[in-house]
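In this view, the complex is presented without one of its protein chains, the others remaining in place.
Entry: chain A
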Amino acid sequence: METLKQVLGSGRLVALWYDAPHLHYLVEGSEGAPPQEFRVEARKSFPSLAEEFPALDWFERELWEEHGLVPEGYPALKPLRNHHLPYPFERVEGLHEVPVGPVHAGIIEPGHFRFSVLGERIIHLELRLGYQHRGVERLFQGASLERALLLAERAGGESVAHALAFCQAVEVASGVEVPPRACQLRRVLLELERLFGHLGHLAGLFTDIGYAYAATQVGKVRALLQGQLERLTGHRYGRNALTVGGVGFDLDPKTQLEVRRALSELAAEAEAHLFAALKHPMVLDRLRYVGPITQAQARLLGLVGPAARACGLGRDLRQDDALYQPFTPVTRTGGDVLARAQVYIEEVRQGFAYLDRFLSELPTGAVSAGGVWPLQEGELRKAFSRVEAGRGELFYWVRLRGRRVEQVKIVDPSFKNWRALELAVRGMGLPDFPLINKSFDLSYAGCDL
């Protein structure tokens, strides 16, 4: 417990899951070092660390809700996804409360935001999520690999990243080797998904500040990019494209060339619009100093992905991926909406460059491992995997028995990043909320599972 605390103090929590009767804490120390796993036995309860390490907060509440384990010493335990239990909102004496959601004004997933405001200023925000809770993790229990893959593709907003993280975990557990061509094709899809997501939030940000021209142009690039993803996989979001052991599609040299050409055209177009937009004084004026997060806060909450990189925390799992070498994470230090927008734009540029590289030198060979499934009936294996999704680090842990999934733990990047929103809006005007919210780009479904 003491070493765990020490490592947590200097590192970052990747995941906390329960594999009865042990709790597993996966903590990443200083950059580059592989994450350390700590096991703590827990049958009915476990010592709560959330007060000292706020990054553990939602994880502990989740354990209590899902497995009935009581975090001892947790102050004022509240449910996370279970809406049948009473939920007392925190009240700030003398302030007006503005409830928003779960049904919002835009086309967006449901969540509830309770603002305590003084005039227009937000003094306090409390999130209440769980509206998207579908019991995904439980549906995995006993599922065949094919069905589990469908579930993974629908667990959060990023189909490819979720499918990839699931497949990788299963491959590590079972020892299936993925051929190099499939590895690279998977990265192509992952980057396309990242770009699709990033361009989406950028278009959204421009819409929110009333810059319709840029929103339309970026939206156009995004729609055409989606067309390329569909061209490769037959699906607009790359579903059904990954399989355990490889990918379910292949591309001939002609398609490869055409897609590559189309993407480089889109890259130039995106570059022109995004570059021009971020030079526009009106845009800068509207994004700068809005919704800031300090680096200390980001560390405390254990933020991941672009949100963390916009606070100067230069961690990106692609750093550890051999196919991406050399790789330098995009960072900015501002921590505000502008910094996040800059990170998105820079990563769009970077993503296009990697796509070009991946599509120009595609290894030849098979796209799927083939062969027989290596595990015997009833054989037990466990493994975890991590993928840098567009939103940040995505974690999957699986326990397999033969060809069936016995248990999974999914940690979507949004599960770690949602709390940042509560801090970022403090002192901001209420009308800025949609802008700040969009800049974090959080998945409701991935968080609620």
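Here is the rule we go by: contacts are C-beta pairs under 8 Å (C-beta built on N, C-alpha and C of every residue); 3 or more make two chains touch, one makes a residue touch a chain; residues count from 1.
The criterion applied here is as follows: contacts and distances are computed from a predicted model.
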item: From "Formate hydrogenlyase subunit 7", "Alkylation response protein AidB-like acyl-CoA dehydrogenase", "Aromatic-ring-hydroxylating dioxygenase subunit beta" or "ABC-2 type transport system ATP-binding protein", the hidden chain's UniProt protein name; value: "Formate hydrogenlyase subunit 7"
item: Which of A:Ala42, A:Leu69, A:Leu149 or A:Leu190 contacts the chain that the document leaves out; value: A:Leu149
item: Option from A:Asp19, A:Glu65, A:Glu230 or A:Glu271 whose C-beta touches the chain left out; value: A:Glu230
item: Touching residues (missing chain, whole complex) on chain A; value: 81, 83, 102-103, 105-110, 130-136, 138-139, 144, 146-147, 149-151, 154-157, 159, 200, 213, 216-217, 219-220, 223, 227, 230-232, 234-237, 239-240, 276, 443-445, 448
